[in-house]
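As you look at this complex, bear in mind that one protein chain is not there, while each of the others sits in place.
Per-chain residue numbering starts at 1, and chain names A and B are given in the order in which the chains are listed.
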Amino acid sequence: MNSTRLYEKYLLIHLKSMMQHKVSFLLTTIGQFLVSFNIFLGVRFMMDRFKEVKGFSYGEVLLCFSITLMAFTIAETIFRSLDTFETIIGNGEFDRILLRPRGSLFLVLCSKIELTRIGRLLQAVVMLIYGIYSSSIIWTPVRIMTVVLMIIGGVAVFAAIFLIFASICFFTLEGLEFMNIFTDGAREYGKYPIGIYGKTLLTICTYLVPFALFQYYPFLYLTGKTSDSWYSLLPLAACLFLIPAGLLWNFGLSRYQSTGS
Amino acid sequence: MKKYWSFFRIRFIHGLQYRAAALSGMVTQFVWGTMEILLFRAFYESAPQSFPMEFQALSTYIWLQQAFLALYMTWFWESELFHSITTGNVAYELCRPVRLYHMWFVRGLAVRLSKAVLRCMPILVFAWLLPAPYGLTLPGSFHTWFFTLLSMTLGLLFVVAFGMVVYISVFYTISSQGIKLIVTSLSEFLSGAIIPLPFLPDGIREFVNFLPFASAQNVPFRIFGGDLKGHDMYTSLLGQVFWLAVFLVIGQIMERNALKRVVIQGG
């Protein structure tokens, strides 16, 4: 049975499992929505007071926020198991995964498919619509494609970060908190175009962890602040970040197999 | 009294063991603090006249918030405690010759303090070394120091007392999920952890200042930074005392009632 169909089967079983705990599902969905709604409120109140930040209007900021949120939420739904990988290793589930005749990374992804993120996804969609409506962007097919590419690039970058986190779990289960900088931090500070934080950060986010390649430069093109249309292709370069992440995973896996849990 | 000190010691030592976690947490908080300041700088540069407090006072607030995160974060719950209620293990605790409320209260204090102790000094030092107005400045007057420490203590006690009310409410509702979520989101926002309360729009800000959550970190950190002083400061301190008393009383009443009608749920 090929991997896509197997993934579908897993999806169904997750859904079935979720239906058993409808109340829990509902509460978790609401909870997650509340968390990102809080972030939205932060943006709302700040923009209310300041009207604009570094040349970006409220509508533009919302657009940027919604794109980042959407990319993050999609990544979280699919790759959530990597974010909680320390549990999978800790309780022996990963050993069980190694006993199956399938790729271990694939099975790890199948083990958790978070359908509760739908609350956030809806919020992102609403903000996207509102952002489109209230920003004064002139929409062309190229610009629409830019938005799509931004989201794809975002999913790839977040997936790579989750993968790096999971790979680190192969080496140690302690002191992993700092990775939150990249995951929660990205969601938290990605609500504004990251150029506003200053030159140093922009450089880090261009060359080290390519946030800027999917969230900032294409956004400059989108809002008309630059007319370099090739900026809209940068998210594809961001996808390359998956390569070092994948290599780290392989390295971590072989180390795990030689040192045990 | 001795037994409570023992509980405290055990929890404190337990918290100290995780040095990699502490290091990691510190790095995270440096970054968080830096990002927050960069963010506010961006806004300040866009429209300095709309800034409701001195930038230096804001930086101080943010760094104090990061350094003492473990003390005031309301999104930190000890799942062990929730678990022991839902699974019925709390019965073991109830068999001991100590009062549940006091035991858990002391525990809450110990856990928060041990986490904070490990992390606060490096962050405070780092922040103090940063150039003004991005770093931490130390107030000149003994007056400010004294009231900050007083306020911090009140704030910590309040957070623990508030937590107690949430933990004990699980005796009534069995499932902790719903309460946890709502409380976490609300309190996070209302205590000034998302954006410092002075930045909220006018009507909302006054309202929020009345609520108990504003008595946690919001007061001490603003006192220290010089944003809250004089008459306003004394009023806020009284507010802290008031809400602390309220939640202590509510918590203890709830505990007494809950234990009367303890329902042990399956094992």
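Simple rule for what comes next: contacts are C-beta pairs under 8 Å (C-beta built on N, C-alpha and C of every residue); 3 or more make two chains touch, one makes a residue touch a chain.
The rule is simple: contacts and distances are computed from a predicted model.
Leaving aside the chains on screen, match the unshown one to its UniProt name from "ABC transporter", "Spore maturation protein A", "sulfate adenylyltransferase" or "Extracellular solute-binding protein".
From the choices "ABC transporter", "Spore maturation protein A", "sulfate adenylyltransferase" or "Extracellular solute-binding protein", the unshown chain carries the UniProt name "ABC transporter".
With the full complex in mind, choose from A:1, A:138 or A:208 the residue touching the hidden chain.
A:1
In the complete complex, which positions of chain A touch the hidden chain?
Residues 1, 5-6, 9-10, 13, 16-17, 20-21, 91-92, 95-96, 98-102, 107, 257-260 of chain A touch the chain that is not shown.
In this text, only the chains that are shown with their structure count from here on.
Going by the contact rule at the top, pick out the chain A residues touching chain B in the complex.
On the chain A side, the touching residues are 23-24, 27-28, 30-31, 34-35, 37-39, 41-42, 45-46, 48-54, 172, 174-178, 180-181, 185, 188-189, 192, 196-198, 201.
Provide the residue numbers of chain B that touch chain A in the complex, in ascending order.
18-21, 23-25, 27-28, 31-32, 35, 38-39, 41-43, 45-47, 50, 52, 175, 177-178, 180-182, 184-185, 188-189, 194-195, 199-201, 204
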